[in-house]
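Here the complex is missing one protein chain, while the rest keep their positions.
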Amino acid sequence: MRDATPHPPPRSGPVGPDRRSFLGLAAAGLVAAGCAPPDTLLSARTPIHQWNLFAGGDGMRMIEMHEAYRAEHPGTDLSATTFEWGEPFYTKVAMGAAGGRGADIATVHVSRLESLAPGRLLDPIDPAELAEAGIDSSVFLPNVWEQCFFEGQLYAIPLDTHVLVQFHNLDVCRQAGLLDADDRLVPLEGLDTYLDALREIRAVTGAYGLSLDTWGPWSNFWALYRQQDGELLFGEDDYEWDEDKAMAAMEVLYRLSEEGLAPRVSQGADTSANLANGRAGLMIHGNWEMATLNAAGTPFSASQFPNLFGNHRTRGDSHCYVLPHRRDRSPARTRAALEYAAWMLRHSLTWAEGAGHIPAYRPVVESPEYDALHPQAEYREAAENVQFEPKAWFSGSAGRLQDEATGPLTGLHQGTQTPDEALEQLKRTFRTLIDVPSPV
Amino acid sequence: MTHSTTDSTRTVTGGAGDASHVVVDVRRRPTTWTGLWFVLPFLAFYLLFLVWPAIVGLGYSFTDRSLAGGPVSLVGLDNWNESLTDPALYDSLWNTLVFTLLSVPIMVLLALGLALLTDHARRLGWFLRLSFFAPFVLPVAVMALIWEWMYNPSLGLFNGVLGQIGLEGSQWLFSEDTAMFSVVIATAWWQVGFNYLLYLAAMQSIPKDVYEAASIDGAGAWQRVGRITLPMLSRTTVLITVLQLIGSLRVFEQVYLMTGGGPNFATRTIIQYIYDSGFVGLRIGLASSMAYIFMALVVVVSIAQFRFFAQKED
Partner (left out) sequence: MTTATRPPATSGASRVEVRTTARRRPAPGVIALYTVAALAALLWLVPLAWAIATSIKPEGETTAMPPTWFTANPTFEAYLNVLGRGDIVRWTANSLISTTLVTVLTLIVCVLAAYGFSRFDFRGRPWLFALIIGGILIPPQTLIVPQFVLMTQLGLVDTYWGIALPQVVAPVFVFILKRFFDAIPRDYEDAARMDGAGPVRVLWSVVLPLSRPILTAVGIFTFIGAWNNFLWPFLVTTAPEMMTLPVGLGTVMGGYGIQYAQVMASAVLGAVPLLVVFLLFQRHIVTGVAGAGIKG
């Protein structure tokens, strides 16, 4: 250790400046650290911090709308942030709310309301205050509005309804003789009719009739199950459902791939690509895929989810505004945030244009401008046929149920399991989820 | 310099307090409180941000505490039972182990090889040091963005180059079979610089006369490396291996950023699983029990390592 004895410091070492610069930085740091974020200090404008999860085609529309909003509202300072869709976003919302300094307002799926612990991670919305901003129950469809409440309190303001719809490739369907004079799909009611049509389409494409996302099968299952009036109720330590109807829904998924009418594996971008490049004539997918199809230049139109069990019920959800908990919620910022939400609702025609979401604000949907939107206007009734997911903390978009049901159901498409086996597996999945103590 | 390596290794192996004999001298003041005042600020931080969380975390593990707040009740050993019987916990421990077993040899041997090159190609010294060490100072997110882009299966550099020479590309981060290995390669590029510099310093401290004596005895360059350099580096190698092993077991961020733990959880490490349980899943109690299980494993491994190498040293 002798050689570790430090030598007296050289007079002209390069160490001098670093220490000084460290001290300089220190001073700057200490001053800044004590302050609130500069944006609240430097401007008299009311800040609104908005968080969302729109990273796709709808994200572009959101940016457009925000720019328009800013132009009209010089008195507020809107900063919007997009996080990665799904769990990364919801985790940030929850952690931010737990810390109490997160967003002023965030866009979430209404199906995730329960998982966000309304009352603790979410602050309630005062309907009177919302009414001051010009929004009340009368502008929404009741089915969506009902979803916005938890234990009698209002927590959400719906921006849209987004649903599974059926897209059709015009070229392919015309060749298959399935279009009417207005390029609308001829009515295909009931499972058998539908399968026949798919066979005709397959004869044209040489590949498939229908393209659908085999890696997100829960949504399709839920639509088919709900078309038969199937109920799914999750209780404290048990669940109730209708196995026969579940079987019938699973049979459909199974047959589609088994007969080769739909692919065995279709993941991510494949699903839309199959429709765009004419390997399938129909596609069941979320309305937001419209952006992708437009970008691909595909001649296409859309209609409601196919009627296989006597109606057009479809699986859907709603993007809605919520107020994540803040430890020092200021009335001025809350008011500004609600006014912002109201403005976005009134201007949600833009929201409908790009990604095909159905605005929740009825005056927009009933406007002549919306009528002129094609193919959005073709499926506007889907907003009435939307089927939200069962109420549970693990339910909803990017929730655990959706995620964990993929395993059992995707095997139906892959042909690795029969509906009987999938049913048993799905029951085990339900059981596992119920056994997890609820964190909210 | 050789001594310094020795000393530092001892330090690691010797543990606490062994240095005190050096400073016991007559001029030390008799027992006063002055020293405690000096220690107090650090102690305050230490107690508040390390000891206290460690204690309350253990407490949380016996409750159903949620990140969402709400009433908390004692649940006994439920969380511990759930953790210890959870296959996903063992999967994540296994993934962590796989990462460790892949990364440790690569990052030790690669560092050694690069340091040997630098030590011999001295006229390129600054350039080599710059190239090999520079990635170490990159923020992990930068490294992840760059490598994700190079690994991109349809648009990335790697598959592009492979395609040009007529080879079929890989799915890299998008296949359960290759994802972890792809992360290891990126990690090696990013972090090997630290080990490399440790090796380089050790090599450059080997007295030149030892080499000269060997040269006079007719030893060639390879023989000098094999007979002098490598044996004299053995302590450094032990040190680097120990540090790398402990570091690799704690892996989280580059894996999380590059794969998110996927595909199909094939790369989810234990730290991510703790994060997933506590923050994504909101279950503070459950995540705490997992954290303690992992902490216990790391402490046991660390102590075992130190003892093992301490014995070897003696």
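Just so it is clear, A and B label the chains in written order, and each chain counts residues from 1 on its own.
The working rule: a contact is a pair of C-beta atoms (placed from the backbone, for glycine too) under 8 Å apart; a residue touches a chain by one contact, two chains touch by 3 or more.
Note that the structure is predicted; figures quoted are calculated from it, not measured.
Within the whole complex, touches from the chain that is not shown fall on A, B.
Only one residue from B:Leu112, B:Val184, B:Leu198 or B:Leu245 touches the chain missing from this view: B:Leu198. Contact with the chain not shown here comes from a single listed residue; of B:Thr100, B:Thr118 or B:Thr267, that residue is B:Thr118. Residue A:Ala98 is the one among A:Ile48, A:Leu78, A:Ala98 or A:Cys148 that touches the chain not shown. For subunit A, the residues in touch with the chain missing from this view are 1, 3-9, 13-15, 18-19, 22-23, 25-26, 28-30, 32-33, 37, 39, 49, 54-57, 59-60, 62-63, 79-84, 88, 92-93, 95-96, 98-103, 327.
On the side of subunit B, the interface with the absent chain consists of residues 1, 3-5, 7-9, 11-12, 15-17, 19-20, 22-23, 25, 27-39, 41-43, 45-46, 48-50, 52-54, 56-57, 60, 65, 67, 114, 117-118, 120-125, 127-135, 137-147, 149-150, 154-157, 160-161, 163-164, 189, 194, 197-198, 200-202, 204-205, 208, 221, 236, 239, 243, 246, 249-250, 252-253, 257, 271, 274-275, 278-279, 284, 287-288, 291-292, 294-295, 298-299, 302-303, using the contact rule stated above.
Methods note: only the chains that are shown with their structure count from here on.
Subunit A and subunit B have centres, each the mean of its CA atoms, that are 38 Å apart.
Residues 1, 3-4, 87-88, 90-91, 94-95, 98, 116-117, 120-121, 437, 439-440 of subunit A are the ones touching subunit B in the complex.
Subunit B makes touch with subunit A in their complex at residues 3-4, 7, 22, 64, 66-70, 75, 78, 260, 279-283.
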